[in-house]
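Structure incoming, see below.
Left out: one protein chain. Kept in place: all the others.
And now, chain A:
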Amino acid sequence: MKEAKWNPHAGGGADGHATSSAWPAETEKAIDAGPAAGQKQRGQKRRLSGHAGDGKAAGAAADAAAGAGHVQGRKRPRGVGLEMDGSAMDGEGGVERALLQAQADELVASCRVNQDDMRAEMDAVLTKVKDAICAISPHTVYATDAAEYLTDLGMGAKMTLEFVPPTEVFWIGSYSLGTLTQDNLVTDLAVRMPDSCFPAASRDFLHYRYHAKRLLYLTCMQRRLQEQELMASHHYGVLRNDPRRPVLEFVPGLKLSFRGLRIRVIPITSPQCFPMRRLGPDRSSVGNGQGKGKKQEKLASSTNYNGSVLGDMLAKEHHEYLQQILGKKDGSAYLDAIILLKEWARAHRLGGPNGMSGFVWAMIVAHLVETRAVVPSMKCMSVFRAVMEFVARRPKIQQVKSPPAELHPESVAPPNPASFGSHSPCVLLGPFGWLNLAEHESQSSAVLLKGFAQRALGLVTKPVSALETFETLFMESSHPLASVDYCLAVYVPDAGEPVLDKDGPLWRSQERKVEALAQRALGKRAQVVHAIPRECKAIDPHARMPRLVSQPICLAVHVEQEHAFQLIDKGPSPEEENAAKAFRSFWGPRSERRHFPDGIVCEVMSWECRLSERHHIPDRIVQHALMRHLPSGTKVHTYSHLLDGALECPGSDLDSQIQSHRSILSSAEKLGSILQSMNGLALKILSTQPLGPIARHMSVFTPLANPLANKLVNPHLESKVPRCLDPVDVLVEMVSTGAWPLNPDAYMKTKASFGTQVAMALEASSGLRATATENGVDVLMDGFVFRLRIYTHNREEMFAAAGIRSELLRLSQHHGLVSLVSGQHQSFALSTRLSKRWIASQMMANDFCEDVIELLMVAAYTSPSCLMPPASPLAGFARFLLLLSSWPWPDRPLVVDPTNELTADDHRAARNAFDVLKQSAAAPSTCMFICTPKDRLSTITEARPRREAVGRAAALAKTALADMGRQTDAQRWLPAASGEAQPLEAGLMGVLQTRLDDYDVLIHLRREALPHPQQAVRQPSLAALQRKLKQDRAQSLGRHEDEGVATTSEGPSGGVPEERRFVIAAFPSRVVRSRKAAELRKQVLIGFDPVARYIGELEGRFGRLALFCHDPHGGRVVGVKWRAEAFLPQPMDPSCSHFLIPHGVMPAGDASADMQFVPDVMAVVEDMLALGEGLVHDVQLL
C-alpha cells in the first residue's frame, strides 16, 4: 500500500479534498471499472455540477490561460479543458482553484524560456565545444597545474592524469528536460570522461584521487576552450556547495540571441568506472593520513564522499531516466509543475545549497509519475499539489523507484535503503537505489521544507481567494528577519584544520555540529534550528580551497512558543546517574540539583531573569551552550534585545511597566467589584471590563503609578511629578431596560447623567476621587486613572443596527478580537508595541491609530501564509513591516479573520465593497480597507490613514526592513566580518530614527508643553537641526525683524509670552515642595493632549495645503509637508482663501476671471504660530 499512500485517489476520500485532481481520479477509476461504470460516474458528476455560471467562469479562467499563449490551453482540445474545469468546479472554492490554475499557467509562461528558439544556436555551441575538446590529443597532465588545490585534497605533487578525450558530450539538466527558467539561464553540459583515465589498478575512487583527476581534466578542457576562444568569460563553480566537485562555468564566446546564458561543464564518468559496491553508504573510502592506523580502528564510513563519486558515475543514467519519464509528449504539465516548484522554492528561499534543486524536483515528480499519483491529464497546479503532499508527508527514507531499476545486466544489487538512514539525515534514493539525492539536505532543512510544504498544501487545498493564495505561494518576497524568530551569529575561531575533513568539507560538519548543539540546548523550546549554510560560490584551482570556516555561522531558530520562554529546564532525576551526569556535563556548573515542593528532585538548568527579558531566553540558552562546547574564542551574537530600548524611557523601564500593567489590572478588578456592589444607583451595574491598548498591554508605554492619583497619605511630595495622566478605559455595563431613551442624543445624556451619579456615589462611599464628564467618569485609584464608560448592550446594538456608530460597541468588539490573538501568541503584545513605536517615530501616528496598527498586527500573525506565525517580538515587528510594505493597498482589501469566520462569499463581498468605495464619486481619502468579521465595511479606516500616508508608510517600511536586514544580515544575516556589537545596536535603533529631511516646514514645540516629553526617541538628527536653527537665528536676527516675519522669536522660550508658558509635562520640584498634594491634584490633566488638538486645528485650517505629522511619544517637532498640487496657481476658492495670495503681479484689486492664486507661505506660518500659542516654540522653514 506504499504507493497508495502517495496516490491522492486511493486516500482521496479520507483526505477530504475535492481538488482539481478529482477529475483524473474519475478517469482512472473509470478505466479500472470499465467503460460503463465510468459513464455512470461522469453522468453523476455532470448533474452535480449544474452551476452554469461556474462553468462559464472557469471558461473565462481557461481563456485567460490560453490568452497568455500558454501551451497547455492550446494543446488540449478546448471542450475537454472546459469539461475538466467543470468537474473541478465542484464544491466550495472551485472558481478560486480555476483562477489559481490560470495564474499558475501565466507564471509558468512568463518564467519559461522558449527552448525551441534556442535549439539551433545551442546545437552549434555544443558542436564547437565538443569538437574542441575531443580534438585534444591524449597526454599526461601534471599536478603542478593545480598544486595548491590538490594539496587541500590531500594529493602530493606526483599526482598525474593520463588525459584521454571524452567519449561523450551532451546536454543534461534543466535545458535537456525543457525546464529552463528566465532567472537562471544556465545550461549543463556533461562531459563523460573515459574509463581509461581511471585505470582499475590505481583504485582512484579512494582518497580523493578521483576528485583530483577530475579537477585536472577540467583544467585541461578549460585551457583548450580558452585557446579556441570559445569562452567570453569563465570561472570555476562547484556542484552542490561541494568544493570537491568543481565545474567550469562560462559565457559562450559565440554571439547568442539569449543574453546572460551560461554553460556549465560537468565532468562525469560511467557506472562501470569504479566498483559500485565499494561505494555503498557503509563503506569508507577516505583514510586518515597515508596508511597509518588503518588496521587498528575501523574507519568511519564516508557516505558523503561516496555519494560525490556515485553522483558523477550515475549522472547520465539519471538523465536518461528523467527523459524517459518526463520527456514524453503528454508530460508538459510535469515540466510546468517543475518550473512552478522551482519558483516556489525561490520565493521562500528553499533553494540554496541545503535546499531543493530542479533535479531533485524532477526526480520527485518522476516518482509520482511512477506511482501513478500524477497522470498526464492533470494540470500543473494539481501536480504541484501532489508534490507538496509528497514532501509534506515523506518519511525519512524514500525511494524514487521501488524496486530500483537495474543499471545493467551484470550490475550488483543496490544496498539496503535502511543502511543509508544511519548516515544521512534525509534519504531520497535515486531510481537505481545507489545514490541518495537528498544527501546535501540537513535535518533542519528537511523539517523546514516539510513545514513549508504542509502550509502550501493547506493553502492550495482550500484557496479562499485565488489572487492572495497565488501570491503567498509564489511571490512572497519574505524577508529573512520576518521568517525566523531568533537569529544568531556564531563566530568560531579558525583553528587551521584542513578544509576537508573525513567526509566532506569542514564547514559543513561545523554547521551541523553547531546546529545539533543548539538543537540539544533548546530541546522542545525550538521547532527548528537551522544553520544557514555558508555558500561556496566559486573556486580557483590555482589557489587554496576556500576556507568558509572563518565566516560566521548563522543560526535561524523557530521557537515553540509554549515552551520557549520557560524559566527552567528540568533534567533527569539524580537517580538516573548516567543521564544526570550527561546533563551536568552538557550544561556545566550553572546546572544544579533542585528540590521541588511536590517532592521531586531533579537536575535543573535555570534561566531566571527579569520579566522583561524572558524573550531573550532562547538566545541565552544557545549562547551558553555554544560558548561552553565550542572552542574558546567563540563569539555568539544575538539580536533579540536590540529593540527593547525603544520601549523604555527615563524613569520607566520595561520591568516597571510590566509591574504597572499588573497593578492596573488588579486595580481595575478592585474598582469593578466596588462598582458592582454599590447601592443607591437607579440601575444596577452588571459588569465591568477594562478595555483599550493599556489594558491589553499594547500601548507603547504603560503608564506608571502617579502619586497624585493615589490616596494622599503624605500631603507633601518631594520631587517632580508628571502632570498628565493617561486614562485606562473601563467599560461599565448597565442593566438594559426599556427605560433607556430611544433618541441617541437623549441616550448619551442619560448615560452622562448616570456617570455623574456613579461618580458622586463613588466619592461618597469609597473616598475615591471621581470626576464626571459627558463622555465618562475619571476615577483616580492606586496611582492610575480609570475612565468609566457607561454601556448598555441592547441600546448600543440597536443604534448600530440603525446605522448610528457606537464607539463603545466597536471598542469592545475590537478588544475581543485583539485579545483573542494576543492570547494565542505570546510575543504579540511586545511586537505590537514595537510596531506602534515605529509608526509613531515615523510621525505617522495621526494617520495610523492604535486600533488600525493592532488589526495589521493581527493580520501579520494570523493571515494564511507560507511562513510560520512569528514567535518573537522582532519577528512580529518585521512581519508587520513586511505586510505594510508589500500589500497592494490601493488594489485590494485586507481581510483580517483570525477565527476563519468569513467564507469565500464574504471575501467577495469585501472586494466588491472596496471597489464601490474606490469608484464612489467623492475621491476616497483612504485606500486602506481592512475587513474583519465584525466590521466588514472597514469603518475603522474610513477617514484615516489617508492615501498619502499609506504610500509613505509602505515606502518607509520597506527601507526600515532593508535597514534592519543590513544590520543583521551579512552573508545574509550579519554585519561584515568585524562583528562589533555597538554600531549594530545603533543601527537597529536607527530604524526608529525620525526622518526629518523630507519635510518642508518644522514646527518646534516647547518641551514643557508636551504631555510626555521624556518618551522621545533619542534623535541625533533633531538635535543637530535645533543647533542649526539656533545658529541661523543668531546670524540673521536683524533680517527677520526687517521682514517682519513671524519667526522672529527670541529667548529660550521662543515667542511665547511669559503668562502663557504653561507647564504641562510635570509639576516642577519647586512647585511640588511648596504646595499641598491635594492642591496639585486639582491641576492634574487626564488624557489631555495639546499636540493632538494643535494638529487637529492645523488640519482643519490647512488640511488642503499640507500634511502634518508628529510623534505623540515625546516628539518635539511637527513636520509639515506641502501638498505639491496645492502650490499650482489656481482660481479662487473661498474655502482655501485664507491662505491664498494673488499670483504674479499685484493686480491692483482688479480681480478678473483668469486671476490665479497661490498659497501664501508667510501667512500660513504666521497662522501656524498663532494657532499653537503656548505650545509652539518656533517655526523653521527648510
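The rule is short, and it goes like this: a contact is a pair of C-beta atoms (placed from the backbone, for glycine too) under 8 Å apart; a residue touches a chain by one contact, two chains touch by 3 or more; residues count from 1.
To be clear about the criterion, contacts and distances are computed from a predicted model.
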The complex's invisible chain, by UniProt name, from "AP-5 complex subunit beta-1", "RRM domain-containing protein", "Exosome complex component RRP40" or "ER membrane protein complex subunit 10"
"RRM domain-containing protein"
Hey, which of A:908, A:936, A:1007 or A:1121 is the one touching the hidden chain?
A:908
Considering the whole complex, which of A:187, A:284 or A:771 touches the chain not shown?
A:771
Could you tell me which of A:226, A:756 or A:1014 touches the chain that is not displayed?
A:756
Sort through A:103, A:174, A:591 or A:640 and give me the one touching the missing partner chain.
A:103
Considering the whole complex, not just the chains shown, which residues of chain A touch the missing one?
51-54, 56-57, 60-61, 63-64, 67-68, 95, 99, 102-103, 106-107, 110-111, 183, 347, 466-467, 474-477, 743, 745-746, 749-750, 752-753, 756-757, 759-760, 763, 770-774, 891, 908, 911-912, 1009, 1043-1045, 1060, 1062, 1064, 1085, 1088, 1090, 1093-1094, 1100-1101, 1131-1135, 1137-1142, 1146-1153, 1155, 1160, 1162-1163, 1166-1167, 1170-1176
